[in-house]
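The complex appears here without one of its protein chains, the remainder shown in place.
Entry: chain A
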Amino acid sequence: MRITVDHGLCDGLGQCTLVAPEVFALNDDERLEVAPDPAPELTQKVTAAARACPVRAITVEGA
């Protein structure tokens, strides 16, 4: 599973962090950080997190 975040689009709204907190977190500057190599069993959560983003800033490949 490969997760890409378009930081030009990401607005730090944190919707993905509510759906998949194991993988996504906002740092103090509201910049999104992604955990490296999430476990395969998190695939469904990561896909749902990408879908929850209002600006679709997250792309998930190989899920």
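Definition applied: a residue touches a chain if its C-beta (ideal position, glycine included) is under 8 Å from a C-beta of that chain, and two chains touch if they have at least 3 such contacts; residues count from 1.
Methods note: contacts and distances are computed from a predicted model.
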Per UniProt record, name of the chain withheld from view ["Metallo-beta-lactamase domain-containing protein", "NAD(P)H-quinone oxidoreductase chain 4", "L-lactate dehydrogenase complex protein LldE" or "Cytochrome P450"]: "Cytochrome P450"
Residues in chain A touching the chain absent from view: 9, 11-13, 15, 18-19, 30, 48, 51-56
